[in-house]
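Below you will find the structure I want to go over with you.
With one protein chain removed, the remaining protein chains of the complex are shown where they sit.
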Amino acid sequence: MTLKLKTLVAAAALALAGTAQAQISGNVVKIGVLNDQSGLYADLGGQGSVLAAKMAVEDFKAKDKGLNVEVIFADHQNKPDVATQIANKWIDSEGVDVILDVPNSGVALAVNEVVRNKKKAFINSGAASSDLTGAKCSPYTVHWTYDTWMLANGTGKAIVKTGGDTWFFITADYAFGHALERDTSEVVKKNGGKVLGDVKVPLNNQDFSSFLLQAQASKAKIIGLANAGGDTINSIKQAAEFGIVKGGQNLAGLLVFLTDVHGIGLDKAQGLILTSTFYWDRDDQTRAWSKRFMAQNGGKAPTMVQAGVYAGVLHYLKAVAAIKSDDGIKVVDEMKKLPTDDPLFGKGSVRQDGRVIHDAYLYEVKKPSESKAPYDYYKLRATIPAAEAFRPLKDGGCPLVK
Amino acid sequence: MFDISVPALMGQLTVGLINGSFYALLSLGLAVIFGLLNIINFTHGAQYMMGAFVAYLLLEKTGLGYWWALVITPFIVGGLGVVIERTMIARLYKLDHLYGLLLTFGLALIIEGAFHHNYGSAGLPYSIPQSLQGVQNLGFMFLPFYRAWVIVASLAICLATWFVIERTKLGAYLRAATENPTLVQTFGINVPRMITLTYGAGVGLAALAGVFAAPIYQVSPQMGSSLIIVVFAVVVIGGMGSIMGSIVTGFGLGIIEGLTKYFYPEASSTVIFVIMAIVLMIRPQGLFGQR
Partner (left out) sequence: MAALFAVLPFVIYPRFGMLLLCFALFACAFNLLIGFGGLLSFGHAMFFGMGSYLSAQAALVWKLPVELAILTGAGTALVMGVVAGLLAIRRQGIYFAMITLALAQMVYFFCLRAPFTGGENGIQAVPRGHLFGVVDLNQPLAMYYFVLAVFLAAFLLIERIIHSPFGQVLKAIRENEPRAISLGYRTERYKLAAFVLSATLAGLAGGLKAIVSQNASLTDVYWTMSGEVVLMTLLGGMGTVFGPVVGAAIIISMQFYLSELGSWVTISQGIIFVICVLAFRRGIVGEIEAWLRRRRGA
């Protein structure tokens, strides 16, 4: 009788396990890469991010693990309406289980709400807003790669520690610029530095001569560029013209990507200090991966945003395989349980608020004479360990954090 | 707010002058095309951008540097302008001006989209030519040589253009042709060809401004669209028929904007629109316009 009972219990257990074993919806894990393919952020992410996602699926060897994975993509054209339409449609009628990338903070925040309503996963690698893991955090959202707090702290603290203790800010006059300036000022002051002044510049202003003159007059050792994209490029190009770096001041780029440096040219960008969480030439692993990427990307080196998409998809698939389900919240919870480990970002983890913690690096742009090949632009100045690089969990104001 | 130092103010005024000379040069092409041909050339920003890109490509593909670019680029882009005029714009002369605006707006979209597709948005590197690098210490500021060159060249080109149009026979024929084409044609002057060449010249001027910009501004597909609205404002304020109006307004605006950047930087992008709105309400034909 004991044997029969055991068999019965075993059978019952198996049956229960069978039903508890959640399904992969539609038998396919569908990954949707939603980013800017034609506008300002197309170089940062664009088709490169799609390539990165596909590489992650390949490297994960999904087929061998019994998973069917598909990658689709769309261009949100930097319009929140288009992005939310696509996101909704993907989830409602195309069975998309996770949305990747989404640069442009305004769009990212809109998509954040969509996934919250539809209960699907969202791994953001392109947007800067630290609200994604702060006031607007969601149990479905994971924020990889970077955010404004990390940039401000990484660059600010590291520079002050190496002697750059007087600052002047050229700030883009909108929320993002203000946030960057505010966060960096705080760090600078906390570490014993002084902020000598700042000037707020309208967005998309082309000519910075007037503001650079003011920065020169302040005699601050460091000129912090609290702006991004075209504004940063113009600031740097014109700073070179006015001989700012030659005059002994240094520029700190608070949000600079490899593609920006490529667009400015080393002769003008040399000496620029910036923070990044990924550089293709950092070590053998990143080099190997990047060579594979460049071969399929027309020779263009990967940016940290694209690397974040790769790492995010890899970790997502790991979680799906572990719990054999692609149910939004379950996968994200599993992602938070498993430590992250990939050749691009090294070891890290996903926090309760959705923030991914990994090491960050302080780089300086090389002189033209020091660069041996295209994209050979950075030299390492300092490594910022993961634990210090991102905003402390309790400071974010995320309702998920008790 | 008023605790400024004289050196700082002088520095800002100089910078304002530099920017003004740039605005003047940029609006010159637009003023020529509207003033003489009554075409509202919205493609102007895209043609300016093409000028910068052609300069970059000349350097990349043929090794021809800045000085060559200054001479060659206006002809290349101007030539393209001639093609556009012959094939498309000429058909709209009998219609309302606004169709010309819409057509050139569409063309601008096509050109910018195409460049975006091919070159992305991060921009391409272009450097100041060796001979113009470096700064001159003026005491109250460091003035880059390149910027001084821009002021001088811009003044020269602006005055030369104004002279040709207002003081030479060619200019007189042109002005007559736009006011009364049939009459002028009876004098044996090929009016359509003059119009085409004038459009080409206006476009060439836009491209020339693009070459001037390439070493100091980001060379990217959207560089034109950021400026086009400002340039329109300059031409409208100056008076849409008046070359001198655009030149004076360009310089004046540069200085006003420069002062705003010093005293109230956040408003420096809107100040021009405020001025435009005011001028249009008080004196709709612009400061120097005739109608």
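Going by the order they are written in, the chains are A and B; count residues from 1 in each one.
Convention: a residue touches a chain if its C-beta (ideal position, glycine included) is under 8 Å from a C-beta of that chain, and two chains touch if they have at least 3 such contacts.
The shown structure was predicted, so the numbers you read here are calculated from the model rather than taken from an experiment.
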{"item": "Contact partner of the left-out chain, one of A:S38, A:T166 or A:N297", "value": "A:S38"}
{"item": "Per the touch definition above, residue among A:F176, A:Y310 or A:F345 touching the missing chain", "value": "A:F176"}
{"item": "Hidden-chain contact residue, picked from the options A:S105, A:S210, A:N250 or A:T286", "value": "A:S105"}
{"item": "Those residues of chain A which, in the complete complex, touch the missing chain", "value": "37-38, 42, 46-47, 73-82, 84-86, 88-89, 92-93, 105-106, 109-110, 112-113, 129, 131, 136, 173-176, 202-203"}
{"item": "Residue ranges of chain B at the interface with the undisplayed chain", "value": "40, 88, 91-92, 95-99, 101-103, 105-114, 116-117, 229, 232-233, 236, 240, 266, 269-270, 273-274, 276-277, 280-281, 284"}
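The rule is short, and it goes like this: only the chains that are shown with their structure count from here on.
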{"item": "Centroid distance [mean C-alpha coordinates] between chain B and chain A, Å", "value": "39"}
{"item": "Contact set on chain B toward chain A in their complex", "value": "8, 11-12, 15-16, 18-19, 22, 113, 116-117, 120-128, 134-135, 141-142, 144, 146-147, 215-218, 220, 222-223, 226-227, 258, 261-262, 265-270"}
{"item": "Residues of chain A touching chain B in the complex", "value": "38-43, 46, 173, 199-207, 209-211, 213-214, 216-217, 229-230, 233-234, 237-238, 241-243, 247, 257, 259-260, 262-265, 267-268"}
